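Only a single protein chain was left out; the remaining protein chains are all shown in position.
Chain nomenclature is as follows: A, B and C, assigned in order of appearance, with residue numbering initiated at 1 for each chain independently.
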Amino acid sequence: MAIAREATPVSSAADIKDADLDREDLLQIYRNMLVTRGIEERGHILYRQGKIPGSFYTGRGNEGGSVGVATAMRADDVGAPIQRDMGVHVTRGTDPWRIFAQYMGRRDGLAAGKDGNVHMADIRLGLIAMVSHLPALMPVAVGCALAFKIRKEPRVAVAWSGDGAMARGDAHEAMNLAGVHRLPVVFICDNNQYAYSTPNRLEFGVDHLADRAAAYGFDGVVVDGTDVLTVYREAHRAIEKARAGGGPTLLELVTLRMEGHAVHDDAFYVPRELLEAYTRKDPIERYRRWLKEQAILDEEADDAITVEVKKLLNDAMKRAEESPLPDPSELETGVYAEPEELDTPHHK
Amino acid sequence: MAIAREATPVSSAADIKDADLDREDLLQIYRNMLVTRGIEERGHILYRQGKIPGSFYTGRGNEGGSVGVATAMRADDVGAPIQRDMGVHVTRGTDPWRIFAQYMGRRDGLAAGKDGNVHMADIRLGLIAMVSHLPALMPVAVGCALAFKIRKEPRVAVAWSGDGAMARGDAHEAMNLAGVHRLPVVFICDNNQYAYSTPNRLEFGVDHLADRAAAYGFDGVVVDGTDVLTVYREAHRAIEKARAGGGPTLLELVTLRMEGHAVHDDAFYVPRELLEAYTRKDPIERYRRWLKEQAILDEEADDAITVEVKKLLNDAMKRAEESPLPDPSELETGVYAEPEELDTPHHK
Amino acid sequence: MATKTYLQAISDGLREEMRRDSRVFLIGEDIGVYGGAFKVTQGFLQEFGEDRVIDSPLSETAIVGSCTGAALMGMRPVCEMQFSDFVSCAFDHLVTVAAKQHYRVGTPVPIVVRLPSGGGFSGGPFHSQNPEGFFAHCPGLKLVCPATPADAKGLLVQAIRDPNPVLFFEHKHLYRRIKGEVPDGEHAVEFGKARTHREGTDLSIITYGAMVYTAEEAATAVADKDGTSVEIIDLRTLTPWDKQAVLDSVAKTSKVLVLHEDTHTSGFGAEIAATIAEEAFENLDAPVARLTAPDTPVPFSPPLEKAFLPQVEDVVAAIDRLSAY
Partner (left out) sequence: MATKTYLQAISDGLREEMRRDSRVFLIGEDIGVYGGAFKVTQGFLQEFGEDRVIDSPLSETAIVGSCTGAALMGMRPVCEMQFSDFVSCAFDHLVTVAAKQHYRVGTPVPIVVRLPSGGGFSGGPFHSQNPEGFFAHCPGLKLVCPATPADAKGLLVQAIRDPNPVLFFEHKHLYRRIKGEVPDGEHAVEFGKARTHREGTDLSIITYGAMVYTAEEAATAVADKDGTSVEIIDLRTLTPWDKQAVLDSVAKTSKVLVLHEDTHTSGFGAEIAATIAEEAFENLDAPVARLTAPDTPVPFSPPLEKAFLPQVEDVVAAIDRLSAY
């Protein structure tokens, strides 16, 4: 018995019109998904080459979710994406070379070597850097929404959580506060069916995490997270509803984590059939097929985009490798902020 | 739109049979409610006499809820009651004189002066002492249920929370874990419509807190908390369901906090009409009327019980006042437990 | 200048900052309609409206977490823990998120967490604590512990203007008991500058918060008794703390007592004592002594609580021991 609505897939041309996307937008989504995957694939290579210290995480299988939601955000909306949401950084315009620099702990990484992997964000792009402790950024995003409400700004905050992290108190307190004040925030749950090795059935005792929304007085929607257009449409609706004062929505985007929790994990615990089923539903392949069916993309255009993305990323890698490692003298800088730092536009 | 079931009131004689209570039980419930209120009324007097240090809290208006639930528990079930649940301590058999000693910070208080007011419990009666931090005992009670499940014991844990405290992460993590493992635990929400001065509408954005149960995969029931028999029936059902392996239930017992948050608070923020409405629904008066209607109690028996309770409590107060204050030398004892202490039956 | 209670000074500082800067808003439990458990924000809802004085759900994590978010969006949130004890429920958000965000990615988190702290009222284990010792160990936070009404106002104003997360420990026992001159209008007190509460030559007491007054009574007592001249250094802020002022005082007196109401082991007193021992070794004529609460929860019953809290007699005894060394 699902309490949440299950989103019907985008299918017809009319659906797309509704969703407010033109041809260029549709191709940009495609490009962003390719860049997203391309960054993470190259990250793998850099990792194997010993150039990425620590561990390495990817969001393969979540390109539809991350790019779909980020595409629905407006420029001055803000978001707090998590470990599978590289597509959000890409879509919001983060320079790929800085992401590679981030991976490698270089000075031009978004965290300047102070933090690693996807613990990063460019606040000027309206993104807030995650911490490891999940889903601590949910209440933080709610606070952004609170600021917008207090200042009566037509802006929306987007908060991400994994399926596993929804078990934590932070998720509850965030959604409860947002529900009480009907804040302009949209909650996205990247349900990739696992939290590390832990399957959904050991994480929660309900059919769909989106059913939780009803416990806070707002709507929940279960969405096929491998279908970027449906994700986009539902995110767009939810974001615009929030902007219009309609309060929060919880979108559960169902996909599968297509790789291990991190590089060291071969994910032996994921049943082969499940993996195969989701391989067939690969968000990029799916979307590419659809673009071709709709005659938005032909072989030639596809090749051109592929080449363009490849060049972008290879150049980015090269540039990142030229970025220096931080100097040990930087160790103790930045523990505290200086008053001048509040003089940036977003702090005024 | 309520997701939770709303409990129909107990009315007919048949209902009572179902509820498995005989005449003596019904009178014992009455006695326990009188003792509960009597303890707290005398606490007020002691407080005004300057004999109770610190602050002082009562559960007036919640005697139906606390006594009703505790009556439904079996001897080897365990519970973690909160600040409005004196009735639980009374029903489980806590000696009133030790409660007065507790109030006054005496050595014979259940916390021997180390802690005060209703931060107390007798573990030998299956009760766990609350901490101030609400609702921290919810996950603790879930852990009791986990122990019962591991040991395959037919015992049930009962976890209490206020309406306000349901907003905290602890409530969520506790209910989620219990839902995943279908643990033998019953969650009771004392919804007295306020958290200190904060009304329900600023605490949660949903119609009924019992609706939360659906978010964890178990049943929620909204119960008139001023009606001790309905509370008993619903608690009995939920507890026996849990014992039979049917998993948790969340019972929301709706009443009104009939006094301020604590002695210092005149509760000016509670609308007079609301207070009057609930004065008319006083759980003890209501139940007394019912007992008389059912000819279980006549004037004479009522007087006899009243006198008996009065004597019990006056003697208890006297005895408590004879209990010494702790000696300063006891300050540093008991920070750590000694191995021998694990040799008690419940720790074997 | 006007004479005000410590509580009034806090209330006034907060109100003035809210009038001056529309980015300042308040969130906490029962701070609106009720005016706060200690009435610090009485009348604020009426003056500033419910957008800027938010009665939150019972949700310390959401309170602090949402302050962080609002701060990142350019607001200046000030939240209240109803009692400082409940900050344990927001520990993760302070230590993991707010404290580290600037170091990690360069985004300032200007939030203030108000923390009514301390014992002396039979509040028991959960309404009496002084949790500063835990947070002193966390880089990225600032910790403020005013002792006087003037500092309570001035340090709160400074805290609100500081670009970092600031924990503002308000000692409940000072709220209505302590009165003092408070500058009218604009008044900010720099962090990291200790205040010499009393000048002396024989012995230094390094302390903060309510213990400043316990130290003062003891200092008066020993002066009367045998003429011992005690200097009292009120640290005012623990992070940053004014090491130089402490070392200067020790250089002058050569004997030092570190005093706090928080419990002993790994309390902030350990940091002060270790620093003095390391950096003023050659100036010391006696070991650095610490006087603190013992390593127990704060007990409820009056005789136990009295034994728990450092008393004037205890300070006098510690001074006597040091004098006799």
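As a convention for this text, a residue touches a chain if its C-beta (ideal position, glycine included) is under 8 Å from a C-beta of that chain, and two chains touch if they have at least 3 such contacts.
Bear in mind the structure is a predicted one, so any value in this text is a computation, not a measurement.
Here is the thing to keep in mind: the chain we left out touches A, B, C in the whole complex.
Here one chain is not drawn; of B:G93, B:P199 or B:G334, the residue touching it is B:G334.
Interface with the hidden chain, as seen from subunit A, comprises residues 53-55, 105-106, 109, 111, 113-117, 119, 131-134, 164-165, 167-169, 195-198, 202-204, 269, 325-328, 330-332, 335.
Contact between subunit C and the absent chain runs through residues 85, 88-89, 91-92, 95-96, 99-100, 103-104, 125-126, 133-134, 136-140, 239, 263, 265-271, 273-279, 281, 284, 286-290, 295-297.
Even with one chain removed from view, subunit B keeps its contact list with that chain: residues 78, 110-112, 114-115, 119-121, 123, 128-129, 131-133, 136-151, 157, 169-170, 173-174, 176-177, 180-181, 334-339, 341-342, 346-348.
Convention: only the chains that are shown with their structure count from here on.
A straight line joining the Cα centres of subunit A and subunit B is 45 Å long. Subunit B and subunit C have centres, each the mean of its CA atoms, that are 37 Å apart. Centroid to centroid, with C-alpha atoms defining each point, subunit A and subunit C lie 41 Å apart.
Shown for subunit B are the residues in touch with two or more other chains, namely 167-169, 202-204. Within subunit C, residues 56-57, 59, 61-62 each touch two or more of the remaining chains.
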